[in-house]
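One chain of protein is taken out of this complex; the other chains stay put.
When the chains are written out, they are named A, B and C in that same order, and each has its own residue count from 1.
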């Protein structure tokens, strides 16, 4: 094998556009992000090194990816009406995740809430026009955040299919032509002062399990009453800031609700969960590709029994398992992205169907568990060097654990998948 | 999920022809094979029940699959020049494996050695014509065997890439226009008196590692000097007979060699290993689909804590893992079959390339290990009923262990995959 | 292989009682001389030799009465302090034939609740010993709580359904239950030890002779392993059993589980150790890559190591459990929550260890592991069968719930 890029991809799925975009992105990542990534950990609070790199990926003087979902009519790339949305999302996650998954998540989460208002057939033109200048006309990176988790319930917000928003305590009350929002959210990516725009799942009727009462409302970060805490100190993912966020009588225009009763819950299920899964998979596989590169170097240059590690049949068995897992995971990640991109095809399934949600949940869990296992194993292969940041693997090891945990965590993935596979009623 | 057939397939890969063929085959399997399969174990020696079922699948009064590879010109279906060879092989293995993998292997191994002389661009027309009547004009099932393994070396014969046939002790000597064959082989499927035609890897120069000295020679079972032993008693796979087989001064016409120096090794690498892997994967996934069906029934009708097993979140986690693994394995199995079917495409790789061999070895190992784990787990979920043959899972559990072991076993899969992934020289 | 397994599967010598070594050695001797050294013959004439060798062990050597008080002809091993010795004895039996061990273990575990200090029940022993410890082997099968049936609300033993029930009147007890699946050879059993629920839905244990009126056995069941004993479902149609045959003592069911876990663990590990011996010899003579000794190939060596490691660890854990049982006095006995939990936990993990040893080793041996002639696949099927029986239902989830209940003070699961 000559390069990490030879790991299996379903060749028939890969569009020429994505191929080209990958190369451009890869060049930038390799030249600008990779050389600095070992210093990200100490930059977790200030983002002095990290911020300019985001500008390069996201802003107009760089690649401008932050405008990718916006329709061409308002200055974007029009990815929201592309048949390759899933493929693009996966490719971006993989390429950036290869360098740093914390960096990848901060960047991709900016696109995440925008999916709910910019993807056909759910384009909210009024909001598209209103938010376009913010993202499309900026040289600097502009971030969005998706404020889901609340203090009391762990994964309950993400568990929309079962709980139907019943446990949401962040309230939205319509007063005249304004929504008044009150509540407390935890851990959203791009909080701690990073995001300029937030999407906030609220309930218009606390305790209700009627999807009509689920409201997804956009809130500019500088709105009065929005308070962000200090970024958390974490085991890793330094390029991604998280904090508490409080909403106290926050007022936004009534049309800042994504769509309206019923549809808000629908677009959440359609885009946030399945594409969140696909993005997670891309990041994980990206990190695994980099694992392979670094591990390849180590096992080719260090010895046991005075022979290269990779020529020892037993160690070969271990590292072969790692590479083999990467090959399998990359196929599965692509398949998941294709499940998204089949949504408008006759043989495709709606993104909010139990099938798409269950299958992508399972695939994400499969790749996350495999990655967690293989990174741990790779660290041990490096032994005394496995814990050394210069070999990069330990950093990924700390980072990707978070990917296994987010979006409701492993248990919710298991439940949503099992619900689908076995038609369970109470899980 | 409404049926086992909803487990993920890369929809874009599935041809209408294969879809149709699957349905025909599935009907026959469900009506005729499934009702009898619980009695196969006691029929291991005599095949009283099993033989007529093979006639139905393979012979002319049934589906006639044994002629599928032969060119239309000589009475076959012409699958040897189909772009969907891999897809067909996988589909057949999956459908029949769902009922009984022992049954599936006996049937598919008949096609296995024929691949080396019937698939474009390696069609040996003289042999195609000579063997066509045997397979294409028979109402009864006619079997072939691929006689690889020898007593001394375990997986060494299958390890052609590394050992280049050096360890083969079965010799072929050209005398006039006849090959004279001497040697001893173990364990070929369809021995113990079943096969009418055998393909025998021999060496024309013992100890040589020159691929030119590797000869693949066809030997009709009734040739003088061929002796088959009694079928082995095994843990399972009752529908598949295996025995020792001795060749003592066996004489066959000189043109019974598959092709000639160099090409014999090449077609072995091209067809026997990759398609053997794809067939193995199909059988494993087929068995897993049936596992799902049986498990679904059990977990829906039996209880723990007075609730259906599947509604207990913890048991749901286990059975969800099993179903999730099946979903992943089915995607990987299809991808492997597509790796075969890309061989003539510009973006495809030759079947004897390290990439195809390494990747399909790895995929087969992945699915086999997953299946072994999941069947064991499923038996435990059934608990006291897990060991009861009436629930079918224990029989698959015994059978599929063999699939993990065959074709050089798990270790050879690991080595061939690692060799490719890490460019190893000595594994 | 020219050394003793105990020279490599080491453990602290003080962990087995000094005065038990002789009996353990006698059983080891029986295993090796009567069966292990004659595998081929044993395989070919399995039915006859199984019965013959088993009788030798049960009566000539005296294993049948291992659990009984001296007064009833036993060795005086009827205290929890003998748990390490019992474990070691069953390990030796498992090396030879798991089914012989399995049947003896069930009998011992069921009788333990009335024969063991401090819970000796002489009135019941007086009834059962003469009938079921005679000169011909008498078999016991146990009906444990297990899977329930959809829409049938049953009494529970820690989540597992108790499918049999008992009504007690002054005259005696009446046991009722339909199509119950025993652990052990239901078709061959002379006595059933039935976990059933009383009127208050509390679990208790009824001993039911197989010739009791109203007891019906179903058709023989084809099973994965342990093929020398035949299982069958059993139904109890208003079966009357005499008063002393019902054991209502607290924690008695837990005690049965504890002993089953310990002894089944010994058996499966014994089978795995014998597998190690077979594998040692096999690997010693094979070649790989055109001449190298297979066992010196690092990948093969690492699989060989897995086998040794799984067995070594599981054996140390088993001895740990045995000592926890032996020192269970201050915890509230063998059926107390902590000891019961550890028995379930370590019992389940010994089975996994033994099975993993076989599964890995077989991957190395290829078809030699799969053909009956090498005797490996029999150990594999036998261990799997023991494991599935012990699981009962839902894999290890009921055990996980036991563990969580104990360690995290759960109330509901």
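Operating definition for what follows: contacts are C-beta pairs under 8 Å (C-beta built on N, C-alpha and C of every residue); 3 or more make two chains touch, one makes a residue touch a chain.
All values derive from a computational prediction rather than experimental measurement.
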item	value
Displayed partners of the chain not shown (whole complex)	A, B, C
Selected from A:305, A:344 or A:423 as touching the chain missing from the view	A:305
Sole residue of A:33, A:329 or A:415 that reaches the chain not shown, by the stated touch rule	A:415
Of A:17, A:133 or A:383, the one touching the omitted chain in the full complex	A:383
Residues of subunit A in contact with the chain not shown	38, 41, 149, 152-156, 159, 162-163, 166-167, 186-187, 232-236, 242, 300-306, 308-309, 312, 314-315, 318, 372, 376-377, 379-390, 394, 397-398, 401-402, 404-406, 409-411, 414-415
Footprint left on subunit C by the chain that the document does not show	8, 10-15, 276, 280, 283-284, 293, 295-296, 298, 301-302, 304-306, 308-309, 312-313, 316-317, 319-320, 323-324, 326-327, 330-331, 338, 342, 345-346, 349, 397, 399-401, 403-408, 410-413
For subunit B, the residues touching the chain missing from this view	312-317
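Definition applied: only the chains that are shown with their structure count from here on.
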item	value
Chain ID, smallest distance between chain and overall C-alpha centroids	B
Of A-C and B-C, whichever chain pair has more C-beta contact pairs	B-C
Computed distance of Cα centres, subunit C from subunit A, in Å	50
Multi-chain contact residues (two or more partners), subunit C	299-300
Junction residues of subunit B - those touching two or more other chains	300, 411, 414-415
